[in-house]
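Inspection log for the structure reproduced underneath, given as structure tokens.
A single protein chain has been omitted from the complex, and every remaining protein chain is retained in its original position.
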Amino acid sequence: MSSEFDISRNITIGQYVPTGSFIHRLDPRIKLLIFVFLVVAIALNTSYIGNAVGLILSLYLFWASKIPISYGLSGVKPAIPFIIILAVLQLLFQGQLFSGGKVFVDYGFILITSESIRLVIVSAVRFIEIIFLSSVLTLSTSTTELTHSIQSLLSPLKKMNFPVHEISLITTISIRFVPTFAIEMEKMMKAQASRGADFGSGSWWRIIQRTKEMFPIIIPLFNIALARAEDLILAMEARCYTPGGERSTYSVYKAVTKDYLILLVGLLLTLLLLFYPFPI
Amino acid sequence: MTVKPIIEIENLTHTYMKGTPMEHVALKGTNLYVEAGECIAIIGHTGSGKSTLIQHLNGLIRPESGRVVIDGEDLAKKKIDLKTLRRKVGIVFQNPEDQIFEKIIGDDIAYGPFKMGLPLKEVRERVKWAMSVVGLDFEEMKDRQTFALSGGQKRKVALAGILALKPKILVLDEPTAGLDPRSRNELLDKIKRLNKEEKLTVIFVSHNMEEVAMLADRVYVMADGKDVLSGTPKEIFTDKEKLVRHQIGTPETVQVLYRLTDLGYQVRTDAFSITEAADEIMKLFAGRKEGTEHVQRI
């Protein structure tokens, strides 16, 4: 990385990659539903073969969505330190909880068994699977489709006076402004650095000092956010927005037979991962 | 060229998000030479690499390949003294009024000098000087609230905040964007004076060709991550073929003169000011003067 300020470009939320594959064209509500099912199934599966199936499945989905696997890998890259730390911690401290199988090391409180090794390997693979699956979901679904899907999956709650539409609008607006604010923040950091601000140095224990260093960034960003919000309210009002008012919707999704078939396949895979007694 | 340039940029490249699928090449081997005391305009479309280029000038972005030498310091070196560099090169970003964060004008302008660790007296002197240069009365304005200022005044405060660092090189990204004519002319006047009287080297990015024609000694035209054209405003705005090819706008006066040459009239096209252009057109009327005097208008 050649710059100390590359923030906006590191944000991958809303990085929609339109390739027009059948995964892109899938009804987003069904896509989201299958995603939730699979993530739950993978999170609960502790078998080697089960997770191998999950990994192959997520790689297949990348291939099927015609999105270069490098996108998935760039999602995994920043997570590697976490995966390693998690693995080390699990290996050292969770042996007592998963003490089945063959014992390899038994030294003081450290107990390494074939079961605890299984836990470490499976957790790491699971982590990668879930990153891959989320990447496929967000790279093949526009944020608009996603928020609409969340809205329609939550819509049964409307009967309980839950403000589904307002929540979904807030979500949309927040997502809409993520890149804008990232650009703003990067610009502000550069502008203040040009005035002599220094964000990188200073000892970490001097928390007050370091927090104070952030004021020249935080205060202007806060002002900008407020000004933006005010403008946005005016613009929304000028376009006849009334909170809680009756609205029609522009995007309507209609699931077709193909979508239901894929939902069925997704369900079967979920059940397989959840209940099939994999030998290892 | 005998004088050693204060800014030497050669064959500079920059790629955002290198090595990721989002990779984007912003600079593809651009050059920029500026001598001390010059006033340089950089023009080009959005996305031509102007912003990326100017951010190299104070080390906000480090050179990926190519040469960046600022006042004798090679920025390709691993260890450079960023603090000193950023004092030497003051960058005023677009809409700089956004970066004001103190409640009181004087405090905000003093932020830079304080960060340099200057003694209070010196800081005060600098704030006073910077405010006078941008045309804010020190005694009257220093304790005013920043939020109550008009847009034009806020921009002056922001500019003073950079000037208080006493930079040798002043870089401005679209300094007049969004200002009304009154504030715009005032600000342009200040920039001109900083260049001519305070002897600052000035580099500014602009979309306003009148401004470019009025202020700049030389112009660099950027397109697609490269410097495609450079020269004095006269050289740039009279090269019609290149203006069209690179889709560069011209001052309104020049536009009128071009229309006239298209129609076959013999006029020079390098007259930027209203009076110069009018004079140029009136040359066409020479010999008609006597003829027109007795024509009565009804």
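For this structure, a couple of remarks:
Just so it is clear, A and B label the chains in written order, and each chain counts residues from 1 on its own.
Here is the rule we use: a contact is a pair of C-beta atoms (placed from the backbone, for glycine too) under 8 Å apart; a residue touches a chain by one contact, two chains touch by 3 or more.
One rule holds in what follows: contacts and distances are computed from a predicted model.
Per the UniProt record, the chain missing from the shown structure is "Energy-coupling factor transporter ATPase", taken from the list "Phosphocarrier protein HPr", "FeS assembly protein SufB", "Energy-coupling factor transporter ATPase" or "Tryptophan synthase beta chain". Considering the complete complex, the chain that is not shown touches A, B.
Residue B:S150 is the one among B:T84, B:S150 or B:T232 that touches the chain not shown. Only one of the listed residues, B:T30, B:T146, B:N195 or B:N208, touches the absent chain: B:N208.
The chain omitted from view is touched by exactly one of A:I175, A:A255 or A:L269, namely A:I175.
The missing chain, though absent from the display, is touched by one residue of A:P81, A:G108 or A:G245; that residue is A:G245. Although one chain is not displayed, chain A still touches it through residues 14, 16, 18, 142-144, 147, 169, 172-173, 175-176, 179-180, 183, 227-228, 231-232, 234-242, 245-252. Mapped onto chain B, the interface with the missing chain covers residues 45-46, 150-152, 177-183, 185, 207-209, 249, 251-253, 255-256, 259-260, 263, 265, 274-275, 277-278, 281-282, 284-285, 288-289, 291-292, 295-298.
Keep this in mind: only the chains that are shown with their structure count from here on.
With each centre defined as the average position of its C-alpha atoms, the distance from chain A to chain B rounds to 42 Å. Those residues of chain A whose C-beta lies close enough to touch chain B in the complex are 1-3, 5-6, 9-10, 12, 15, 68, 70-71, 74, 187-188, 190-198, 215-216, 219-220, 223-224.
Taken together, the chain B residues at the contact with chain A in this complex read 14-18, 20-22, 24, 55, 58, 60-62, 64, 83, 86-87, 90-91, 93-94, 96, 98-101, 111-112, 115-116, 161-162, 165.
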